[in-house]
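The complex appears here minus one protein chain, its other protein chains still in place.
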Amino acid sequence: MNDIKAKLTEHIKANFPGAAEKDFKGENRIDFSIDKEFIPSVLTYLKNTAGFIHLSHITCVDWLEEGEFEMIFIIWSPTDKLKVFIRTRIDREKAVMPNIDMIWRQANTYEREFREMFGIQFIGLKGAKDFLLEDWEGPPPMRRDFDTAAYAKDAFFERPGREDALDVREEIIKRSREEIPGFAKKYSR
Amino acid sequence: MSFFDLKGTLKPLTALKQFGKKPHTIEYPKVKKEAADRYRGFHFNDLEACIGCGNCSTICQNAAIDMIHIEGIEGINGDSGLRPRIDHGRCCWCALCVEVCPTGSLSLTKDYLYVSDDPDSFLWVPGIDNPEGKNNLSFTSDEQSLNDFKRISMPELEGMERVKSFAEVVLGYNEEQAREEASRCISCGLCTEACPEHMHIPEYINAIATGNDKDALRIIYDNNPLPEMCGKVCTRRCEDVCAIAVRGEPVAIRWLKRYATETAISSDITREIVNPVIKEPNGKKVGIVGAGPSGLTAGYYLALRGYDVTIYESNAKAGGATMYGIPKYRFPIESLDKQIEYIEKIGVKIHYNTTVGKDITFDKIYKESDVVFMGVGFPKAWTLGIDGEDAKGSMQAVNYLHEINDGEEVEIGNKVAVIGGGNVAIDAARVSKRYGADVTILYRRRVQDMPADWEEIEGAEDEGIHIVPQAIPIKVIADKNGKVTGIEYLMAEMVPDERGGRPKPVAIEGSNKVLEITALMGAIGQQADYSFIEGTEYEGKIKVERGRIVVNEDQQTSDPKVFAGGDAVNRTADAISAIADGFRACKAIDKYLIEK
Partner (left out) sequence: MREKATTLYLGPQHPGITGNMMIRLKVEGDTIVKATTEVGYLHRAFEKLQEQRNWLQSFTLMCRFCVPETDPMEESYARAVEAIEGREVPERAKYIRVMVLELARLASFMLWYGGQNGSLGLYTMGQWSVGDRNYILDLFEELTGGRVYHMYIWPGGVRRDLPKGFEKRVIKVLNYLEKRLDDYDDLMFDNAIFKKRTQGVGLVDKKTAIEHGVVGAVLRGCGIKSDIRIDDPYEIYDQLDFEVPTAEGGDIWARALVRRQEARQSIRIIRQVIDQMPGGAFYNQIPNPLKWTLPKGDAYVRTESVRGEIGLYLVSDGGNKPRRVHLRGAAYVHAVSLLEDVLIGENVADVSAIMNSLGTCPPEIER
């Protein structure tokens, strides 16, 4: 296992400039971050040459604070019993990714979802614009700055009958006339 | 496959062999199916056991649980008075509310059918709307609870090791232990009501749990300028009402406060972290009699509000009873010094060794100041009132502690008896033990009736102090030189009080026993010393009743210019109540002087 890992690591580093290995111990997994331009070529290499024929997962994480999306491709080699993570970071504002659905047709579904849910454009992606949503015009809802609670409050009405709900802490504060300074309130439950 | 598959046509017909067999899933006549013992049906809440902590409402990921007022349930100390109501339109029956309920009052029942014509009947108050649920409980938190009932134990010096010196017994949590202990808290806030000072307990504990010790310290200093003292010796009534304490060990609120304060190792660092806003001087003067907890608190917060504060203290050090009444193995002097230093750095002036009525008249302070605050405490001990009490070697525990804390040496011999069951008695006993004496505590009632902190009682027992409960002293025996040699006492039996009070000790005739001793310490309570106003015009103006200064809810005495707090005013006689008095007085004084 370690041989295979080392060989693969070496090969990827040699052939794809900027590929950085992420340390991950224990599992049968190796983890690379790479520039998004190399994504199609590294995946093609892994699929066609290295035996990583199974596309297990594609995912996207919104790192709002860093202004980036992280795209992660998880592929699996049934012969080597090894997972490879290929990650790349893209700019959140100009979120554009190369399309890989010619490598695995399956990727098309993921890409359609990310286009809709995160607003990521995949160059040359075909498929209906609407996937899970219908006639959605708001911001892509899986982005972390989309406030689901506020949306729900706007879109739906509260069923009457629960207005008398009280907050335990507030109730006790009222009773004992405690005065909580503003900065402490974020630590209340 | 041939065009006509004979086997494939006939084989399915074997299903006919089932014909006439007893059906598996439907029974005639219809039998009502009993749900399994763990079935997650409707909620039931034992309203008596529920304390309204609201943890169920917090954990509910569907926001299906509201806390509401129920007629007939009043909020008292340790009970918010609110009870959960479930919105069954939102409930997903995950039963996390049951698993996090600290009291175990909330359970699920085996009922799973409910039909109603009324579309608004989806709101239920469990326990009120289904009282029969009590007999039908299924999913409970009896076997398994998500509350962490076990406290992180506090590292301490070992019992026989600690009697060798006055080293601090409790060693304090380290960072990891503090985070772990803090994360047991469910942030309900019931404790804040029990705290006389209403400290913001859930907030600072949460700050510790999330690793923000500095914020914790800032929150603590919002209404307590002596938190390190409280963190070490507070009577911590908050822990009595902790929601976790219903079925487990309360969150160590006191030790967590101690941890937070110990992260600031000097008064400068404290100031840097707390970084309080000090208002521009407003030119108004406040004179404070006594640098005990109430006086220091009033002084500190008044100084922050721009007042010119001067405290007059008869002793050489500030702190009052916390300085002179508490042994140093519980509350080291460096720890107190650090806090006093900090308060002085904020701008509070303290005149030490200045006894009001002797070194300065009360009248002078009264006339020079816009407002006077009195935090004079209970410095004088009650005497035992038995024969031979004035023998040599018979003394008052509080005086003994005072002298020891002052660095003096007191002759006590090697056999000491302490009379009383409060913290002063235990303190005097444990100090005597450290001076090599064999110590016995005589107490009128049972050990469980002792007003002292249970940890102190345990600590005393660990150190090898004998406690003789139900013992009523009747006579002090002295030798011909007038030196105490023994104490004679009667054993008592506990007689239930007919009026419903706590059981009373009644002496058993003829059970006389004599304990040989070299010193005797009385610790049955203290009283005030108002000699500084006796015989002056203020004696009438400041009303005193049964030894206590009379104040209104703003700590204002019958003289509107004089405020008072601490042991001489309240009935609880502990440091945190004194701090509360001081803080309340500060706000009232501020209001009084602004309105004037």
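Note that the chains take the letters A and B in the order they are written out, and that residue 1 is the start of every chain.
The criterion applied here is as follows: a residue touches a chain if its C-beta (ideal position, glycine included) is under 8 Å from a C-beta of that chain, and two chains touch if they have at least 3 such contacts.
Owing to the predicted nature of the structure, the values given are computational and were not obtained by experimental measurement.
For the chain missing from the display, the contacting residue among A:K36, A:H54 or A:R89 is A:H54, taking the whole complex into account.
Contact with the undisplayed chain is limited, among B:I51, B:A194, B:A209 or B:A298, to B:A209. Where chain B meets the omitted chain, the residues involved are 1, 5, 7-9, 11-12, 14-15, 18, 24-25, 35-40, 55, 58-59, 61, 92-96, 100, 108, 138-139, 143-144, 146-148, 180, 182-187, 206, 209-210. Although one chain is not displayed, chain A still touches it through residues 27-29, 53-57, 59-62, 72, 74, 76, 78, 81, 83, 85, 104-106, 108-109, 128, 130-134, 141-142, 144, 146, 148-149, 189.
One rule holds for everything that comes next: only the chains that are shown with their structure count from here on.
Per the touch definition, chain B reaches chain A in the complex via residues 52-54, 57-58, 66-69, 75, 80-82, 85, 87, 89, 120, 123, 186-190, 192-193, 198, 200, 202-204, 206-207, 210, 212, 215, 218-219, 222-223.
Residues 159, 161-162, 164-169, 171-173, 175-181, 183-185, 187-189 of chain A are the ones that touch chain B when the two sit in their complex.
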